[in-house]
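Some chains have been omitted; the remaining ones sit where they do in the full complex.
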Amino acid sequence: MTNAQDYDLECTNLMKHFGAVRAVDDVSFNIPKGSFFSILGPSGCGKTTLMRMIAGFENPTSGDIRIKGSSVLNTPPNKRNVKMVFQHLALFPMMNVYDNIAYGLKCNGVSAGEIETKVRDVLERIALPDVAKREIHQLSGGQKQRIAIARCMVLDPDVLLLDEPLGALDLKLREAMKIELKLLQHQFNTTFIYITHDQSEALVMSDHVAIMNNGKFEQIGKPEELYHKPDTAFVAGFVGDSNRWNGSVINMDAKQIKVETDTGLALVCQRNPNDGLSNGDAVNIFVRPEFIAAKKTKTKSSKDTQNTMSGAVDSILFNGANSRVLVRSDNGQLIEADIVVTGSASDLRSGDNVNMSWAHAQTMCFADKGEFDAK
Amino acid sequence: MANPNKNPAFMFGYRLYVAAFFIFLAAPLIAAGAFAFNDSLFPALPWQGFTLDWFFNDTEPKLGMFHDRRLLRGLYYSFIIGILVSTLSVFVGTTNAFLFVRGNFPAKNFFYILMILPLVIPGVILGISILVLASNMANGVEDRFNLELEFLRPGILLVVLGQFSFITTITSLVITARLKKFDYSMEEAALNLGASRIQVLRSVTLPFLRPAMIAAGIVGFLVSFENFNTTLFLVGSESPLTITMYDRMAKVGSTPVLNAVSFFLIVGSGLLALISVAVQRDPPS
Amino acid sequence: MQSDIKRLSLILLFAPFALWILLLIILPHLGMVVLSLREKVAPRVYEFGFGNYIDFINEPIYWNTLLRTGSMSILVTILALLIGFPIAYYIAKIAGRRSRGALFLLCLIPLWVSDLIRAFGWILLLRETGVFSSFLQWSGMVSEPIEFLYNDVTVVMGLVYTVILFMIVPLVSTLDGMDDAMIEAGYNLGGNGYTVLRRIIVPYAMPGIVSGCIVVFMMTAGSYLTPILLGGKNSSWFTEQIYDQFITRFNWESGAAFGFLLLAFTSFVVWLGLKLSGQTLANTVAKS
Amino acid sequence: ETLRLLTWGSYAPEELVQKFQEKYPDITVEVTFSNNEEMIAKLRATGGAGFDLAQPSHDRIYSAQLEYDIYKPMDLSKINTSVMEDSHLNGVKANTTIDGEVYAVPHQWGTSGLMANKAAAPDFKGWGDLCDPKYAGKTSMRLKRTILLGTAYSMGEDPFAAYSDLDKYQALLDKVADKLIECKSNIKAYWKGGDDLSAMMLSGEVVASETWDSTAYKLYGQNKDIVFVPPETGALAWIDTFALPRKGKADDAAYKWINFVLEPENVTIMSGSTGAIAAVKGGLDMLPADKKEAVTAAFTDADIANLKFFANIPPGVEDMEGKTLEKIKAATE
């Protein structure tokens, strides 16, 4: 911990047990100053519990939490300089916008004049200079969101925690707020810790993302790393869409693994250095739809750095830029691939015979831990 | 848990306070109930031993409540009055709920406040005002037409009307709250599936309201059963149980038989209250 | 045709409401007011006049009793709020899911037993030879029996006991609707226990507080049995005054005047309370 | 057919009711317990309906009838008046005759006076002693007209004589009120019904009280130290009567009940329950043994001779007394 000052928040071996439930199970991480850090995981994996410990609403069973280098375990919640945006915002309905934002300052005994200046200032910064006198129920969803952030930011926190703040918004607004949140974080240049179970939120906004599962962090990394170089089958399956096969290792070298899927397909996968696999091990294989090229049969051009497969188009899921083709492979499995539908004659049609190919390097392979058996 | 104050000493004190409060709540009821089993002629210490005589004995001086004709008759009248009041007030409560949730008419807010008003008028005043009006009408009719309208004189009908006058506010509020939660599209769905208006009412809307109607009925019954202030002025020769007990206490002398009745009522009302809570509980959605 | 049906059903729904309010509330109260304006000049001879009200004003006993009833009712209301609020808060916010329902039920049970039985229970506990006094003597804390009954403190306690449930129920239901996150946000933004209580919890619970206070105040001012049965030689309650006018003095005219005065006085207090707290009847009592 | 009785607590013992119903199987008896004021109030509210037989005291009939017209005249021919003690019968008739019609006949009589626990208050003898600091916090009274009258006597006045001049009576009442307000601190509590008084006496919470003699006789049965004390200025005597509410619907049954309870063996049952003496010839002797013992323990012949019968309340007095009582009740020490 030599240059602890570079981290706004450090958690070490943090645990929280509720009776037999290990809600948070030995989690350690450091968040550098001014970064946007997301925690992404399925419902019930312990995200909220982790955040509540940081805010001081739960006491850890063991482990330490350090803010700006000093432990806050014995600091009560109202003395921690960590502010929180709640899932349903928790704006105070009996106060107007001004009073909501001024609340924290009043609690800190700031003078009325200074409060006035600060509130005006933060309202400017969130681009809502005129709403000070409004009641909360007179705001739109997106405006409420921004007020909830302003209410925290006016206190100049070391860390801002956000617990699925977009969960309650409708689709369009959620899309818009994603971008906005990222801009606000730039604006304030404060460390944001953002909880979500929506991967696109985490991927789009964050500098770093931690993938959480069953109380543990499975992987921490940049969004691209998680997407392209997942450490575990769970991460590969949870982040982004993919086609998945179960299979077993036929043979392997330092760089590649040959596997045979349960459906009898032979595939070559990229080797992940620390995968701990050996011949015969059960594996999960993942391939992202956007890396699968589905071409009409006449164009046959497979290189030997690629896995290939042939089949017939089952259906086109037209969705503009996000359109997909569902191909029924010759052994009956449905495979999804991204396509661009241009509206011209060259587009794929239902029934077309196609060849699918994708690079060995885009074929990911992990020890099978049974996570996908239920499906 | 919404209290970040994890100070254990504070929480301990708080829990202690809550416990003390519930002891405070229970104390007089326990006292009133417990002396029913004291083998003594007076509802007082010292404890003379356990007995069930005050429930079941059939001879004076320890005439048990189940052999005391007057108490039983009071119980009977209370029961009749309670049933009438709760039926009537659930009916009007239901029409009121529809009126205020579905209806659209001028000065709706004003009328809504009128609907709430009886709840905050002291019971004594409800009693005397109805007594005065009924007597005036009866006297007027008697003077002018020499006709005796006995139903306008203190008696069961006036007691029922007097209790009904404020219990209806309670039932209206309970049923209105439920009807407000009703998703109107459920009625449209039923219509859409081919039901007629009457069928919709019978098969969808009323069943949805049923828990609230039952609960309101029970609440109405219990409030009627225990009412004293309003009833006092309207009662004729058919006294319900509270009045009978009061007369007994104030004019004859209390024996533990009154404790036995209390015990019986505490248990009975408790059970009814439980039922009303149980029927109102919505399945988790 | 559609609108004819609508109008007809509106009328059908309005009829029971109108009959109820008109025949059982409005007309009786008008009748009461009219009666109160009759002065008795000789047996079976009456005249229109304000005599009954003038009597009230001229007789300090009457208005003292009314003021006493009013101020004690306010005291009872405040006490019920102070005692009941922590309980409601505990039930709504601190108790676990399951114990919450049970505690709430426990709160309600005394509600279903008549005033009479509750007062009877208190008498058994508090009288000089009652359970408390005996217990204190037995435990050696006192040597002489103590009379707890027949004083104002006991009356206030008994009234608080009788009405506190009507304070707790609306409080629980408003506090229940309050998102826990709001309290946490209060702390998170730097508030201490006191600020969170004063600036967030209490303002949020205001409709419930006001609703509880109105109902409790009205019930207290209108209560009869508890002050009569627990009250001492100095305690008189305005309802008793009304009862006496009707029953022991056969003076319906002044009884009606008293009834009207009680109603007017308590309504005024409630109106004042609503004004001061900035609430309305519709968003408080109607909601709980 | 139902006989609806409006009467005092204990004036309709279950044993007697059962016996009556056995004798007249087609009559059911319903009893409502009440007191003088409430009887009038109830009948006023019902215009004399709702009950078939009422039992107000002899002094409470005349003015109530004049003012509210709640009773109907009695048909004396249907009553076995021959068993009645003539003095009582004539007294009641005199008190309750309006326009030549008689409105009530006597049932039982007794006195209002004092009760004391001899062990704790051996020298208790007059109304005034209730206010004796010796017994501070240990006496009780009922805040009704009896105590006003008693206190007036103890102050050497004759309240009934003052009835004829209401101004004079008001002055007297004011004096009495002052006295009773001053006395307030001496009183433990005002009793309201026979029950709380019994409980206070038996438990020793009070040692002396204003009382109905019947209550005292009952307590004597439990504790021989508790005796009725006729005040030295004379006990106030009352006669509870039978009267027919104006719109009663079961007059025949009512007459049957009247005659029934005047039968000697029934008188004993009744007096056993009420503690009061039946207004029949030899009523005293028909008391059950313990009650009779209590009466003889309480009364000397001189006391009997000194009885002060309640006089009819003229119109207006009820109001004056009511206000005085309110004043006392509301006064703070």
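Should a chain be cited, it is by its letter among A, B, C and D, assigned in written order, with residues numbered from 1 in that chain.
Note that a contact is a pair of C-beta atoms (placed from the backbone, for glycine too) under 8 Å apart; a residue touches a chain by one contact, two chains touch by 3 or more.
Please read these numbers as outputs of a predicted model, since none were measured by experiment.
Enquirer: Stoichiometry for the complete complex in this file, please, as a label-and-count formula.
Expert: Copy numbers over the entire complex come out as A x2, B x1, C x1, D x1.
Heads up, the rule we're going with is that only the chains that are shown with their structure count from here on.
Enquirer: Please report the minimal path length, in steps, between chain C and chain D on the chain touch graph.
Expert: The fewest steps needed to get from chain C to chain D is 1.
Enquirer: Count the smallest number of chain-to-chain hops linking chain B with chain C, moving only between touching chains.
Expert: Tracing touching chains, the least step count from chain B to chain C comes to 1.
Enquirer: Going by average Cα coordinates, which chain is farthest removed from chain B?
Expert: A
Enquirer: With chain centres defined as C-alpha means, what is the inter-centre distance between chain A and chain D in Å?
Expert: Result: the chain centres lie 90 Å from each other.
Enquirer: CA centre of chain A versus CA centre of chain B: separation in Å?
Expert: Computed from C-alpha means, the inter-chain centre distance equals 56 Å.
Enquirer: Which positions in chain C touch two or more other chains at once?
Expert: 127, 129, 184, 187, 246, 252
Enquirer: At which residue positions does chain A touch at least two other chains?
Expert: 56-57, 76-78
Enquirer: Quick one: in the complex, what on chain D touches chain C?
Expert: 37-38, 40-41, 44, 63-64, 66-68, 184, 187-190, 192, 199, 203-205, 315, 318-319, 322-323, 326-327, 329-333
Enquirer: Could you list, by residue number, the parts of chain C that touch chain A in their complex?
Expert: 179, 181-182, 184-192, 195, 199-200, 203-204, 206
Enquirer: Going by the contact rule at the top, pick out the chain B residues touching chain D in the complex.
Expert: 42, 44, 60, 63, 69-70, 73, 131, 135, 138-139, 142, 148, 150, 153-155, 233, 236-239, 247-254
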